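Heads up, one of the protein chains got dropped from this complex, but the rest are sitting where they should.
Coming up: chain A.
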Amino acid sequence: MLEQFLIFTRGGLVLWSCLEVGKALKGSPVDALIKTCLLEERAGDSSFQYDAAGAGYTLKWRFHNELGLVFVAVYQRMLHLLYVDELLEKVMREFSILFVPTRTVYHDFDDTYRQLLKAAEANSHFKRVGQHRHIDNPRKGSESQARNAQTGRKSDKSAGKSSGSNDDGADEDGEADGSKFGPVGYSNGTGNGHANGNKANGLGSTKSGRSSASGSSSDEDSVAHKTSSENAFDVSKLAKLRNNKSKKATSGMEGPKGTSKDDAVSKKPQKKNRVWGDAPPPSKLDFTDPVSVDQGDDGVDIAVVEKGLSLMDKDDDDESFRVEDMMVEVEKENGGKKAASKKGWLTSLVQSVAGKPALEYADLEPALKIFKERLMTKNVAADIAEKLCDSVAASLVGKKQGSFTRITTTVQAAMEESLVRILTPKRSVDILRDVHQAKEVGRPYTIVFVGVNGVGKSTNLAKVAYWLQQHDIKVMMAACDTFRSGAVEQLRTHARRLQIPIFERGYEKDPAVVARDAIYEAKRTKQDVVLVDTAGRMQDNEPLMRALSKLINMNDPDLVLFVGEALVGNDGVHQLTQFNQKLADLSSTSSQTQSIDGILLTKFDTIDDKVGAALSMVYTSGAPVMFVGCGQNYTDLKKLNIKSVMKSLLT
């Protein structure tokens, strides 16, 4: 059974809700849905799982963008309710007739809802029985559907005449639904179809909508009869949808490679403009200091680095990551032409002047495809580009398009908005403040750097240390990479150059124990921050991942920083999900699972404008990009400039 059905505006006001009597929901699944799913641009997903203490819910939802409504159904996860999608569609159709923007109470919707629910339940029962037959022959199904619709209409009329006064007005509702709400049913039902096939289908869907509405109000027998037609229609629609999808996928492969090349060519001269901090004199480039080469730490001279401010502290408006808007215009022009060429120029002209009544998926598709390809050329992981486009589509379908705007412009605006929303951190990323918080309590703030091999964990650890040191924070390094040869020495060199204490226990030790001792030591010597360096590991290496999980669970660090290269493409998503997953799975105590809190993006200076990795990583993990490594010096650590990333992604 459905636990709850909720209708609310995008502003958050609940318009109508149906909670099964005596069953209060555990936790707040709807708020969780909005926060973790809809606001993170995952609205393209089909369902959302919510876990509360002692209950697991599945949530499904639909948007009505024209009216700004959201429909959410909540049910127990154990029950696989097949009719929820259908019910959502139907309720959406019915409710949008009733909806008046100024009205806030819809008690009269109760009856309609109950009928719809009953019909949907009966339907799903029938579906389970008759599924195979219909899958075999979709065309036959749609034929029979048309026939059924005809009979349905007849019976509807007769029912309306004979028992119009007896029924509680639901009949009139049904009629009104069929006739008035034709166009919306059309856009919802077969939005995926081609423009040509659309009309025929749309007709069919409105008919079936009418037939089902009438069926629900008349006797049970005809319900079963007509719902079969509905079912057949659904199946044929599914097949069509699948065809479309595969088509989309294949055409997606043949992207406009020419444009991407153009991009690269026109971007090249820009690279020269980069401002390289305060470039050190050539002599300083040689970092090996001659004295320390021969045996270690015996009080020899120490070359202390003095290189001015870390780039973290400089104004972010520095030109190095600025992208000119010129390319946007050019691409926009291209996109517009492509989109327009699908339809006759006259219709597109008329539409551009008058404004389209409501956007359909078919309208958006060409523009979305362009954006998806563009994102992928910018090194965004493929499935993430896809999900993002789906989410943007979900937020646009049914919306009114203003006059004198092209679809590409509309999509671009929606895309920009959602990109900014994704990249904006959920919580504050002020490490300095957290450090001070910890200092007040009297414990060291611990940061663990994790990541795969060779992404630059140690180097960026040193950069972070330098940045913290600039802010009068006492930093200690802990060499917990007890695996790779030379790792401890490398860190020791950094420590000496920065004049930072280092905690080391040599090789072949358990890194978890080393980290624990380091934290004790830091507490004893009153250090503010402990930076824990770990060995690089591939995300699929089970034993090493277990060791990492142990280290993290044992020491409970304040911040687990995932270090990832900006060069990474599709694998970045895999890395992050695996790291997060393993940390959760392999933790011994199930009470509090640590996960990745932040991302440090390295080698950002090597990727020009292909900044897609930042988006992929943030989208998969939900963790913000806290630092960006953009060079070889200690000062080359930056904050992520969200606007510039967004711009370079969409150019």
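Throughout what follows, contacts are C-beta pairs under 8 Å (C-beta built on N, C-alpha and C of every residue); 3 or more make two chains touch, one makes a residue touch a chain; residues count from 1.
Quick note on the criterion: contacts and distances are computed from a predicted model.
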item	value
Among "Signal recognition particle receptor subunit beta", "Exosome complex component RRP46", "Eukaryotic translation initiation factor 3 subunit I" or "Probable cytosolic iron-sulfur protein assembly protein CIAO1 homolog", UniProt-listed name of the chain not shown	"Signal recognition particle receptor subunit beta"
Residue of A:Met78, A:Val105 or A:Val441 touching the missing chain in the full complex	A:Val105
Chain not shown: contacting residue from A:Lys400, A:Lys426, A:Lys523 or A:Arg546	A:Lys426
Contact with the hidden chain (one of A:Asp31, A:Asp51, A:Glu489 or A:Asp585)	A:Asp31
Candidate in contact with the missing chain, chosen from A:Lys26, A:His436 or A:Arg516	A:His436
For chain A, the residues touching the chain missing from this view	6, 8-17, 30-31, 34-35, 38-40, 68, 70, 104-105, 309, 312-313, 315-316, 420-422, 424-428, 430, 432-433, 436-437, 440, 470-473
